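Take this structure first; my questions come after.
The complex appears here without one of its protein chains, the remainder shown in place.
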Amino acid sequence: MADFPKLTAALKKRAAQIKVLLMDVDGTLTAGGVTLLSQNDGTALEIKTFDAHDGQGLTLAHAAGLRTGCITGRESPALLRRAREMKMEFIYMKQPSKMHAYEEILRKAGVTDSAVAFIGDDLPDIPLMRRVGLAVAVGDAVPEVKETAHYITKNLAGHGAVREAVELVLKSKGIWAEMIDKARA
Amino acid sequence: MADFPKLTAALKKRAAQIKVLLMDVDGTLTAGGVTLLSQNDGTALEIKTFDAHDGQGLTLAHAAGLRTGCITGRESPALLRRAREMKMEFIYMKQPSKMHAYEEILRKAGVTDSAVAFIGDDLPDIPLMRRVGLAVAVGDAVPEVKETAHYITKNLAGHGAVREAVELVLKSKGIWAEMIDKARA
Amino acid sequence: MADFPKLTAALKKRAAQIKVLLMDVDGTLTAGGVTLLSQNDGTALEIKTFDAHDGQGLTLAHAAGLRTGCITGRESPALLRRAREMKMEFIYMKQPSKMHAYEEILRKAGVTDSAVAFIGDDLPDIPLMRRVGLAVAVGDAVPEVKETAHYITKNLAGHGAVREAVELVLKSKGIWAEMIDKARA
Partner (left out) sequence: MADFPKLTAALKKRAAQIKVLLMDVDGTLTAGGVTLLSQNDGTALEIKTFDAHDGQGLTLAHAAGLRTGCITGRESPALLRRAREMKMEFIYMKQPSKMHAYEEILRKAGVTDSAVAFIGDDLPDIPLMRRVGLAVAVGDAVPEVKETAHYITKNLAGHGAVREAVELVLKSKGIWAEMIDKARA
């Protein structure tokens, strides 16, 4: 995992307010590969690869009281299983537009934009990133997404980018060291 | 995704005329891995990994009115499913020679060579690349293919090479910014 | 495989005493991807990728008389099959805390902490790494794990890190060259 960039006071202030951490899936929580297994009946099953370090980070986030979730245009049992393993509360699949899901999550969580972080990598993530309190682009996001972000991770999608975003939030809240101590106790 | 190289006037002129964007599959639309899953009955099923950014690019190309397609020597339900997700119109699998499929696409699309772009990576792609108006080699193509190309992508196959070719065409047509605005609206 | 760093006398002394080589799985014996295959019934199957060089290394370790094993929070037939192929004696899956498994292995093997090496990559590995005689962090471990380690591999997880740890132990015991000669006889 790459070193952590210096955090500005303005960024820390944004990150310290986050209560809900949302993210895109393909190219954000995964490395961006869309993998399909051909079946003999002419259909194909979806394979997804998540990152073990991201998973530890999201479990840590959950333990620290952050609520987490994902919003994606695709649908797969693979994502569903992994999202549950990582204690995600909000799992929105098959969303043609992400804004509708986002607003439903705001209502359910009882928070406003400033308490939400969103991590994304491509054009459909931009509308959401313009609304949330903390917009994070993964290190290999497209240029237009990087321009929209408050923070660009040093780590790449599917290789620690989400873990880095979790660290950003927990460090800004001043509870990272405490969570680490618990995790390695 | 790597930065975009400067485009010459001659290249822009070629790219601005493209109406049909065709491509090879293995090593062009995928990273070049041929992945097989062993079955207990002694057969094997094919797994293919596509790139989420490439997919967004092809969806954008479709929205911009470009017609897209692929020509490959192999056949798999995985490709078929992904090609449909990305709104491809011309899907030619199991083609021992690519020229026959190419000429059929020309007839169906009602265009001539100068309106077609082809993206490839290996020797069997060269005959087609010599005919089309815009020949694109992926960044990790073999040397002989790179020598034949009008444009070599900075991005690698299965990691944004096709997205970069889409950008090249839409930017040369002067409609990239407009498409981006729509996509992130 | 990257070059081997110089070994200090203190490190060699630790490594020479090792009789049992234990390790984490995801992100240590694999590259850290958690890969899931969607099924039509809404469940997902787990896919794991191990490294051929690591496998040869563990087979060599077994031939040299080292006892090997893994402790992981997850459970999968893929791991079970691979662990057996690599002649692992201690296979502990589905362990919420790794310490319980560790102490059971100590009893079964009839050794104390100083005769055990543990290879890890993330926070849950730290308590074990603080106890064992030789704590090894893979090259892409999180910073907190690297700080706890006696040795950080140059190779990355799932790409030779475990092989490097095996070499470290066998070289420190002065039996690496002999094992190589047997293997290539």
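Going by the order they are written in, the chains are A, B and C; count residues from 1 in each one.
Convention: a residue touches a chain if its C-beta (ideal position, glycine included) is under 8 Å from a C-beta of that chain, and two chains touch if they have at least 3 such contacts.
Here the structure is a predicted model, which means the values were calculated and not measured.
Which of the displayed chains are touched by the chain that has been omitted?
If we consider the entire complex, the absent chain touches B, C.
Of B:D51, B:D140 or B:E167, which sits in contact with the chain we cannot see?
Of the candidates B:D51, B:D140 or B:E167, B:D140 is in touch with the missing chain.
Identify the residue among C:A16, C:A64, C:A78 or C:I175 that touches the chain left out of the display.
C:A78
Since one chain has been left out of the picture, which residues of chain B touch it in the full complex?
26-27, 30, 32-40, 42-44, 47, 121-124, 126-127, 140, 142-144
Could you list which residues of chain C touch the chain missing from the display?
1, 37, 45-53, 55-56, 60, 76-78, 80-82, 158-159, 163, 180, 183-185
Everything that follows uses one rule, which is that only the chains that are shown with their structure count from here on.
So what shape is it, when you link every pair of chains that touch: line, ring, star, complete or other?
line
Superimpose the Cα trace of chain A on the Cα trace of chain B, which carries the same sequence, then give the rotation angle to the nearest 5°.
The C-alpha superposition of chain A onto chain B needs 90 degrees.
What is the identifier of the chain with the smallest separation between its Cα mean and the overall Cα mean?
The chain sitting closest to the overall C-alpha centre is A.
Report, in whole Å, the distance between the mean C-alpha point of chain A and the mean C-alpha point of chain B.
Roughly 30 Å separates the two chain centres.
Using the touch rule from the top of the page, what residues of chain C touch 2 or more other chains?
Where chain C is concerned, no single residue meets two or more other chains.
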